[in-house]
Structure formats: C-alpha cells, structure tokens
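Here is the structure we will look at, set down as structure tokens.
Only one protein chain is missing; all other protein chains are in place.
Chain nomenclature is as follows: A, B and C, assigned in order of appearance, with residue numbering initiated at 1 for each chain independently.
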Amino acid sequence: MLETLDLSLSLSKEAYREALDPLQNELHALQIQARNQHVPIIIVYEGWDAAGKGGNIRRLTERLDPRFITVYGIGKPTEEELDHHYLWRFWTKLPCRNEMVIFDRSWYGRVLVERVEGFATTAEWQRAYREINEFERLLHDDGAQLIKFWLHISSEEQLHRFEARMADPTKRWKMTDEDWRNRGKWQQYESAIEEMLERTADPIPWQLIEANDKRWARIKVLRTVVDQLRTRLIPVEPPVVP
Amino acid sequence: MLETLDLSLSLSKEAYREALDPLQNELHALQIQARNQHVPIIIVYEGWDAAGKGGNIRRLTERLDPRFITVYGIGKPTEEELDHHYLWRFWTKLPCRNEMVIFDRSWYGRVLVERVEGFATTAEWQRAYREINEFERLLHDDGAQLIKFWLHISSEEQLHRFEARMADPTKRWKMTDEDWRNRGKWQQYESAIEEMLERTADPIPWQLIEANDKRWARIKVLRTVVDQLRTRLIPVEPPVVP
Amino acid sequence: MLETLDLSLSLSKEAYREALDPLQNELHALQIQARNQHVPIIIVYEGWDAAGKGGNIRRLTERLDPRFITVYGIGKPTEEELDHHYLWRFWTKLPCRNEMVIFDRSWYGRVLVERVEGFATTAEWQRAYREINEFERLLHDDGAQLIKFWLHISSEEQLHRFEARMADPTKRWKMTDEDWRNRGKWQQYESAIEEMLERTADPIPWQLIEANDKRWARIKVLRTVVDQLRTRLIPVEPPVVP
Partner (left out) sequence: MLETLDLSLSLSKEAYREALDPLQNELHALQIQARNQHVPIIIVYEGWDAAGKGGNIRRLTERLDPRFITVYGIGKPTEEELDHHYLWRFWTKLPCRNEMVIFDRSWYGRVLVERVEGFATTAEWQRAYREINEFERLLHDDGAQLIKFWLHISSEEQLHRFEARMADPTKRWKMTDEDWRNRGKWQQYESAIEEMLERTADPIPWQLIEANDKRWARIKVLRTVVDQLRTRLIPVEPPVVP
C-alpha cells in the first residue's frame, strides 16, 4: 500500500500560504457546526518518527477554539495505564459531544511499537486488530467523526531530518538513542505498518499522507478533515435577508 | 430459559448459617490470591427490582478486604455520562489488576430498561448485543475474571416484597412510583431479559440465580464466585514444614 | 500526648461480641440517614505499622451498604500523583454528598513518612501543617463529617506482631524489609507524630485510639463514629402509628 504513495508531491511556499488560510477558516466554521450538531470529532495521527506530526497538528488546530479541543501526546503508558487494558487510556480520553480530540499516536501503538519491541505478546497484538476495529465501529455507530492519518516519509527523508535535528542545538533534545534504535528496525516496522493498514481499514479507512514535503502534508490533512466534516455535517442555512 | 428455573429452591436458616461462614472465608483467601496473581475480578449483578441484589452483595463482600473492592450502584446516567457512549461510564470504573469491582446493575441496562422505556433507539439497543459481547471478550482475553448473575424472582414474589416495603416505614423510601410502573411492564421486561440471556451468553455465560429465597440466592452466588476463582487461580502451595 | 494513653485498656471476647453487633447496626442506620441528609463522611486512619488498621476498617464497614463506601489504601504515590501537589490524589478521591470514604493512611503521610524518610524537603513538610488544616477546614465548612484516628500501639506490641507475622506462612508476605527499617526509626517517627497531633488538631481534633488490644480499638473506633454521626445528623422521626 505504502509503495504506491508518491513521496515527491510537494507544495511551493506560495501555494501553501494561499491554501492554508481559507482551509483553517473553513475548519473553524465547521468546528462550530459540529459542536452545535453534537458531533464529537476524533483525529488520530500515526506516522514514522520525524514525519512531522507535531507541526501538522499545530496547523490543524491554531485557528480553532481551544476550549473545545484537546491534543493528547501518547507516550509510554503510566503504571496506572499498564494496570488496565491498553484501550483504557483512550476510553478515558474520549471527547464529549461538543469536543474535538486529537491523538498524537494512539491505540495503534499496540500493533506497531509494542509489537515490534516485544512489549505485547504475539497473542496480544494479534487480537488487537479485532479489538481496534470493534472500538472504532462503536465510536462511529455512536455518531463520532473519526479520521485517522498515516504520515509517510521515506527512510532517506527520516535520516535527513534526524541529522538536521542533531545539528540544531535547539532541537537536539528531541533526539534520543531510542530514535536511532527504532530506525535500525525500519523493515520490521514497515511490515507491521503494512499489516496494520490492511487489517484496520474497516469500518474507518486510513488516510495516507505523503509527508516528505511538510507543506503538502499539512494542506492534505487539513483538506481531508474539512472534506469529511463538510460531507458529514448538515449545512448551515444562509441567513434569510428579509 | 427462565422458565426452567425452580424458584421453590430454598435454604433453612441453619443450612444457610452453616454454609455462609466457610464460603466467606474461602472467598477472602481467594481474594488475596487473585491480588497476588494480578487477576482483576469483575462481578455483574442484574435482576428484577427487589430481587435482593443489595443484601446479596453485602454477603459477598463483608468478609473481604474493603481496600481492594469497589461496589458501584448504577443508576440514571449523569449529564457527563450521557455525553459519551454508554460503555464509557463502565470503562472508567474498570478495576486495576489487584482489585475487585462489583456492578449493581451494569451495561445491560442498555438492552433492558433503556430498551423497554425507549431511552435507546431500536438501532442502538440492537447493536448493543455485539458491543457488549466484544467488550466482555476483550476483558476476558485481557485476563479479567468476569462473572455475571441474573437474580430471578417470580412476579408474585416481587409483589409481595413491594407490599412489605410499603408497610415498613423504614423501607418505604426505597419505593417509588417508577417501581410500580416498571412492574406494570413485566412481560415487556421478561422478553427483553430472555433475549439478553440468549444473545449475550458468549463468551461469558450467565449465572442464573433462583432468588425467591434470599438465603438460597446468597449461598449460590457465593459458591459460584468461589468455584470460578478456585478453578481459575493457581493454588497456593502449602507451606513446607522442615 | 501519646504518653497519656493507657495501652493496657482491653475488652474480653464476650464484651466485644456484645458491643459489636448493636454498634454496627446503629452505624448502618446512621449511614442511611447521612445519605438522606447529604452529609459526606470522610474517615482517616493513621497509626503505627501493624496497629491493626485493616482489621479495624473491616469491622467498621462490614455491615454497611458497600455501594456508598469506598476504602482507599494509600501507598507509594504513582508517577501521575507525584506530578501534582500531594493533596491532589486526595481531592480526586473525595466523596459525593451521599458517600462515605475511608482513607487507610492519608495526607498525613506528608508529615510522617515523607518527613522522616526525606521524601519531602523541610520547607515542604513544614508548610504542610497549614495546608492540611486549611484543607480540613474547607471540608468541614462544606458540610463533610471528617473523623480522624490515630491507632496507637507500643513498640513492644509492634515487635510482637511483626514476629507473629514472620512466623505465620500465610502472613509473611505482608512483611518487608522496609517495615523493619521504619521500626528502627521509632523515635524519629514518634516525634513527627507528636508534632503532627499537636499542630493539626484544629479545626478537626484527633481521636486517639489505644490499640494494643484490637478488640478495644475496634469498639472505640465504632463508638466514636456512631457518636459523632448521632450528634451531627438530624434524628429520624419515629414513624407515626395511626
């Protein structure tokens, strides 16, 4: 699936700036509509390390009303989280019907990092596909708008970004040995990703984002969210001028 | 299914007293073992109004270490709970791996009271069977010991208990008009219950409890919990005497 | 303060049995009244290791309706708890106005174990007296019934109980090296306790319990809770017999 992505897709600065503003404004309007129509929004970001999730999320949220958004960065589980089923930490973070929740990494950790690093047993990550599909179906049937992104970059692009981070004293703190270790297992992760994309596409399809160019990725994500919400929500009647 | 129950089953006071103490003691020992073996315990009580759930629960818990048990009485959902999927309020109450949680009424409200009273749409309560089965499968696969009871009484016995409560000034507060209204829909509830018992028996089977006699019901519940835990847990080695 | 306690106070088995039942029954009645009158109940147990808190709590709770009680065993804080002010973990556990919450150890850990073991700085545990007094005043002013117990045993009695635990294969797991290390600091703990009792007696006074005899301690705790609730709650009118 990932092979078919054209990672050379990109946007010029001008095209980016021109597209950004109207999309952010429309998303702001849609956020208000979603609240009024009681449609909770759940957005999942997954992607390679250094795929640009953080900056992408910021462009998605910066124009929105922050009182109705929560962004969760999902890292190593706490003791209390480990003491429950892995979906527990996500259930407790689900939005009310007037909110938007964004997960920067998510329950898919079960079939990615936990699988590859051996934190979950084979039986555990294998049954996770079904558990996840049922979880997403339940959210969908309950009226939530769930959108999930895979931000894809090439191995060369990741190397390039890692090296740039190391060279920049203000960003070096972002890099850990773990990043390099994970990078060393690129192929194992790749096949875990492919299996994930295949086995968790129903009922909620994956949105694949070519992310070698950050501008392209940001606009594509924004446009996808705007399109899905526009399709889903009941249009607001234009005010009648008497 | 319910027709086959023999509601005349009963225990004398003496038989009850003789049985109660050793079962409570064994359950206390099993509670400690379950904690040491990291087996969370989830017990669901469902049953007709006035079936004796409260008193039954007290006999189950009174000898146990209260620091590791929580009993939730599940009533009308709060605004915040209504603002989420109906399983959300139960996910947030799931036990840690050293705890026991008892639900006095549970997620089955979706296919009982919410169905009969029209608080859930037909589509909602119909898809709930699958959601509940998947939820329980997930808990079971994750290592929880989940036991669910239906406490059954006859319509005559319920009437008898309602009248006794009305006659007792210290218990009259327990009775509301709603209790009488619900009683008026006995047959609708009965067919909802039958359908529930049939469609949610897999993977976790229902334990049907003849509850016209409270003593019988208490001992049968206690014995069922003890049996299931004894089967499930690894026996503690007797201490070696040198 | 502790010196004045007469640790030889004790109850015979018969006197204990005779006292236990009516007190438990009265407490059950008072629990229902407190719920109806919307008085939340908060009970704090502090005391030496092996002072008998667990067993004491069980006698307090076993006759009560478990749906309206939660018992929290307070141990080492989790990462998330450490990431907040030490009172945070207690605020999140405060009862609703129809509940009773029992803390088996509590916020007093700040001026006891955290002080003696150096987990809190001197500035931190010193300002804790004021923080705690203000916290308790706030709960009291808000209508909660807050009762706090210090279960006191002699150093000899503790040694005796530690040795008995070590000798009993079913209880040996309860003993850790830490218990022995703490015991080695008896005097440091003693002066921390004395300072705590003195500086946190207002607005909520401490209830000192002579606990060398477990039966005495259980009955005294029960009686104290019953007395305080009886004084506090509005008596229920006896039913009018026409």
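A few remarks follow.
Assume a residue touches a chain if its C-beta (ideal position, glycine included) is under 8 Å from a C-beta of that chain, and two chains touch if they have at least 3 such contacts.
What you see is a predicted model, and the numbers here were worked out from it, not measured in a lab.
Only one residue from A:P22, A:G54, A:G184 or A:P205 touches the chain missing from this view: A:G54.
Interface note: of A:Y16, A:Y72 or A:F162, the residue touching the hidden chain in the full complex is A:Y72. Although one chain is not drawn, its touching partners on subunit A can still be listed: residues 36, 54, 57-58, 61-63, 65-73, 102, 104, 169-170, 173, 239. For subunit C, the residues in touch with the chain missing from this view are 80, 83-85, 87-88, 91-92, 94, 96-97, 127, 130-131, 134, 138-139, 141-142. Residue positions on subunit B in contact with the hidden chain: 78-80, in rising order.
In this text, only the chains that are shown with their structure count from here on.
Relative orientation of subunit B with respect to subunit C corresponds to a rotation of 180°, obtained by superposing CA atoms and rounded to a multiple of 5. Distances between chain centres, each the mean of the C-alpha atoms, put A farthest from subunit C.
As a whole-number value, the distance joining the C-alpha centres of subunit B and subunit C reads 31 Å.
In terms of their C-alpha centroids, the spacing between subunit A and subunit B amounts to 40 Å. Touching of two or more other chains is recorded for residues 80 of subunit A.
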